[in-house]
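The complex appears here without one of its protein chains, the remainder shown in place.
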Amino acid sequence: MNYKYSMFWTAALGGAMALSMVGCKSDAEKAATSDNSSTSTNASSSGSGGKRPTPTGKGNSQSGDTIKLGVVASVTGDLKPWGDDSYYGAKLAIDEFNTAGGLNGKKIELLMEDSASKPEAAKTAGEKLMGEGVLGVLGEVSSGNTEQIARPAFDKGIPVIAIGATKTTLTDIGANVWRVCYTDDFQGPVMARFAYEDQGIRKAAIITDKKQPYSQGLSESFKQYFLKLGGEIVSEVSYQTGDTQFQAQLTELKSTNPQGIFMSGYFPEVGPLAAQARAAGITAKFFGGDGWDSSAILQSGGDAIIGSYFCNHYNNKEARPEVKMFLDKFKAKYGKEPSTTMAALGYDAALVAIDALKRCKTLDSASLIQEIENVDKLQGVSGEITLKGHNGNPPKRALVVEIRPASEGFQVFKKAYDYFESK
Amino acid sequence: MAVDHLFAAGVNFGSLPAQVVNGILIGSLYALIALGYTMVYGVLRLINFAHGEVYMLGAYTALFVSWLIYGNQVAPVHTFWWALPTMLLASMTVSALVGVILERFAYRPLRNEPRIASLITAIGLSLLLQFGGQLFLPVAPPPNINAKVNPYSDSMTFYLKPPAKPLADKASSLEAEATATEKAYNEALSGVPSGEEPGPTVTALRNNYFEARNAYEEAKGAAANSGVSVTIPKGQLIMFVVTMFLMAILRHLVMFTKQGRAMRAVSHDFDSASLMGINVNSTVTFTFILGSALAGAGAMMSATFISGVKIDTFYGLLPGVKAFVAAVLGGIGNIPGAVLGGLLMGVAESLVIWVGWGDYKDAVAFLILIGVLMFRPGGLLGSAKVEKV
Partner (left out) sequence: MSFWIRRLASIALAVGGCFLIDWFAKENLKDFIVRLVVLAALYITLAVSLNLINGITGQFSIGHAAFYQVGAYAAGLATVTFYKSQPLGLALWIPLMMLVGGVTASVAGLVVGLPSLRLRGDYLAIVTLGFGEIIRIVTQNLKVVGAASGMAVEPKMSTPMIWLAWLLAITSIAVCRNLLQTAHGLGFLAVREDEIASSAMGVNVTRTKVAAFVLGSAFAGMAGGFLAHYEGFLIPTMFTMDVSFIILTMVVLGGSGSVTGSVIAAILLSTLPEFLRDIQQISMAGLVAAAISIIAGVVAVRYVSQHVHTPSTRRIAYPGAIIGSIILTVVLSKVLAFIPTLANASTDGSRIRLVIFAVTLVVLMLVRPQGLLGHREFGWGSLRRSEA
């Protein structure tokens, strides 16, 4: 072989590559891309007003005796307690509907796929369900996982009802995505209001988990609203998921004398963070988001975390009739109370799907998308849900709960906030 | 304000001593783990990537022993004075055992293969223990050693410069008012039936209390900031003392015992040492025992004295990587180098937070390392030997 020419193979291949690409460009594709590029302009607008891109795909349709719905749940991995509950909740609502006769005799079949608490696996799980012909997908409990389900669903034209995904920009993906929970844009302001109005905090510090998009977004929304109320943010420090020692950050924070500290991370880090803050002589009150919603925080935070406040979707001790009915049914079916709020939200997500299905004229994804968008004043366990005209983000209420020792029930209802405009 | 803000970013020189102390406390843990890396590298020229997982298993051992001792309910710790030493010994023993097993069954068979084979085995073992451990160990929700197992959760404050007298007086004068208004508010609040919105009188009392409290906190903070102080959590101090004690023992073992001398000889020249009648295998085992036991001790202390940290199978990943960087920074294979590297890494980390670049904390550690290696390819105390051809 002549070595001199062997590199030629490569160069020619490159040339052929370029040529073949030119050949591939078509008008139809160009039109599609210019369509897509318009999405990025309104991707930044959230809340009412902006128009979300319409999904391109045709979706699935069904003609058999059953109506297939899918649910992606983190039934293994880090999010297991929440993922299990979300599935139990959705299953409860669907079974109830089927026992009551279903939709003109047709039963709903709920297919479940595990996401193992990981975004990549969530994507595969979602695609698998969509390939099996489900009309719509319920789930997930975290924003990162939901995002990976919602994007392919947009391409395919299949509706997604998120259960516990609070990331604000999530629903900008397209007009096929809704959620039944509030957004980080709301829970941040709720905690800001609670801290400012109810606890008299004027100088606050923020501790962010830089590795978590959830934490970054939540910190930002808390900060904006707290400033708007007239408060002062005296210090912002950060850490990363998995860090264990926070003395250096807390030393800096302490010298700015905050009266309250907003910790937007998840409970495994918040516990030690609170304990170390108390040990460092910080006496400020602690506030947080729904990432604290696990009784494990009592173990890791010890006495330091008792008396802190966080924002949640729902509380088992609320006096509303929906809550009592839901708890009774849940206990009858599974023999225990739900351990996280995701059971109620999963139940509500299924209620939204059922409510929309009842109004569907034809059993296909396109009309399901249309009817989910028309859900109006639905009484869910976690509060009233209105999806109509809100770009997928229902104006939900939020609760502030106080952390008490396990003997007093871990979360004690403190104050409820109805939806308010936080921009 | 008495604090001098010299830099635009608001660098606070009042907290510099505290940050240096924080750095040394964190760094001593890195140093303890780094010793394991460096000793193994010294004798085998092998980066034991699974060292972080030896550390992780040490933390799990401490967790299990604490469960054995206390069960699920947490008894007052003082009745079991032997609990903490037992946990420490158990962690050291288990870690040492794991280290020896890894060496005997994974590294020794590969000793005559190219070094890259052992290195990849080490990476494989590390992944195996991280992900395989998830199958057998409790991981979700992440367990932690109950905060109450640590009797030393409070802290001590030392003043290098006492707070200004007038400010301190002002703070204590405001304290009485804050307490009084709080009491008044709470009394009024207890009169309100639950579920009802408090009336205007209560709200007024509440606002009074908030004002008084905020004024007091403000004055207290101003007083504290007018002095220069160092706050040390007692648990961390104990950790530091134990770490120094263990390092002293290590130094004695390495410098003044027969095994230690053999270790140094093997480290100097593996082949010649074996020709001189040194039992190389037992020396390597001895090295693994020492390094892994130190990691186990570090794991038990960090899991216990840093209250409430979650333990999962990735518990050793971050400290492992940082300790490894510390070992390379000091010059891998060099025992004082590992200690120096660990302390430097700890101090660098807290100083990065001090100047306000905390977001880039972990990146800076690597940046320092790369910078040092550019100018001293063998690390700070290591010698840049050209490898044999």
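Order as written gives the chain letters A and B; numbering starts at 1 within each chain.
Keep this in mind: a residue touches a chain if its C-beta (ideal position, glycine included) is under 8 Å from a C-beta of that chain, and two chains touch if they have at least 3 such contacts.
Nothing here was measured: the structure is a model prediction, and the numbers come from that model.
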Option from A:Thr124, A:Gln224 or A:Thr386 whose C-beta touches the chain left out: A:Thr124
Among A:Leu92, A:Ala116 or A:Met263, residue touching the chain not depicted: A:Ala116
Positions on subunit A where the hidden chain makes contact: 1-3, 5-10, 12-14, 16-18, 20-22, 24-26, 29-30, 32-33, 36-37, 39-40, 43, 56, 76-77, 114, 116, 119-121, 123-124, 127-128, 130-131, 144, 147-148, 151-152, 155, 167, 169, 210-213, 215-217
Positions on subunit B where the hidden chain makes contact: 41, 47, 106, 109-110, 113-121, 123-128, 130-132, 134-135, 321, 324-325, 328, 332, 359-360, 362-363, 366-367, 369-370, 373-374, 377, 387, 389
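Keep this in mind: only the chains that are shown with their structure count from here on.
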Intercentroid distance (Cα basis), subunit B paired with subunit A, Å: 34
Subunit B to subunit A touching residues, read off their complex: 3, 12, 14-15, 18-19, 22-23, 25-26, 140-142, 144, 146-148, 153-155, 157, 206-207, 209-211, 213-214, 217-218, 220-222, 224-225, 231, 233, 236, 302, 306-310, 314, 317-318, 349-350, 353-354, 356, 358-359, 361-362
Subunit A to subunit B touching residues, read off their complex: 77-78, 80-81, 199-200, 202-203, 210, 237-240, 242-245, 247-249, 251-252, 254-257, 259, 268-269, 271-272, 275-276, 279-281, 283-284, 294, 296, 299-304
